[in-house]
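Pasting a structure here, questions to come.
Note that one protein chain is taken out, while the other chains of the complex remain in position.
Right, chain A next:
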């Protein structure tokens, strides 16, 4: 598999702020789950990277491996049944998969934090939100309970929760969905991490609240110059906030591109299919374009390109050879920076 991002091979000084290149780099990551029904290959060679201040959107349907990749990066994968047979996860040049549990623990929360989808089930219902927010400071920085509470109020102010000082002792069920998601964001921000992974942060929210939360996230990202990995299936949210997009299918990245170019000229039939299946004004009342078939079962991924049974362009080569992530070029051969497509027929897809 070709690595598109040409940022690699800098054996960076340990934990150095001046580390050049991306904040996080995932290289050829594989994750599998050993179940009774066989081995589920959830992630099959994922490469991506994020720099400070940048937003990478990982787009994919359920079962595409986007959340599992994020969990592997955070080190919160259930192992067993999960296993990482291959791959590297470099944070500022250090491979996190080779660190001891203690070293990873020090990074988690302080350097890399995560925002989960379902705030109600991610917060502990029997502890006040102030206590849960303060936990970050008590555990990582050894603050006293009183100091931690003051910090918690500060954080709640930061994410614009009204009357923070009065509500710090409230429990999660006393907050609305949007407010709970703000608390999740506050918790992730507590120690001002360098990188935030947001796993479907607004999927459970209504559109008007989703707009508020995405705005807040973008504002805070700019303020702290954080890297953000946004995991989502919503093509609308991605178009609004992402800098770069990685589209995943059956545990692989099938296309990477800067946001504008992906929507203008997709170079992979799956991406094209996704974009075409959005209802458009001029097709009102007509049949929507639908990608036929279903996403594959991850215990039995089709040979060759995993998308071949559903692909309108599939040829014989697609059923036998796994396509590498090809560098996408203009018709005259000039390279399009940051663009890659894992399709044997990418030329036809983008230019024809």
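Points worth noting:
Basically, a contact is a pair of C-beta atoms (placed from the backbone, for glycine too) under 8 Å apart; a residue touches a chain by one contact, two chains touch by 3 or more; residues count from 1.
Operating definition for what follows: contacts and distances are computed from a predicted model.
Of the candidates "Branched-chain amino acid transport system permease protein", "Cysteine-rich domain-containing protein", "Serine protease" or "Dipeptide ABC transporter ATP-binding protein", the chain left out of this view carries the UniProt protein name "Dipeptide ABC transporter ATP-binding protein". Within the whole complex, the absent chain has one touching residue among A:239, A:301 or A:322, and that is A:239.
The hidden chain makes contact, of the residues A:97, A:259, A:301 or A:322, with A:259. In the complete complex, the residue from A:101, A:126, A:166 or A:290 that touches the missing chain is A:290. Taking the whole complex into account, chain A touches the unshown chain at residues 61-62, 176-179, 206-212, 214-215, 233-240, 242, 259-260, 263, 273-275, 277-281, 283-285, 287-292, 294-295.
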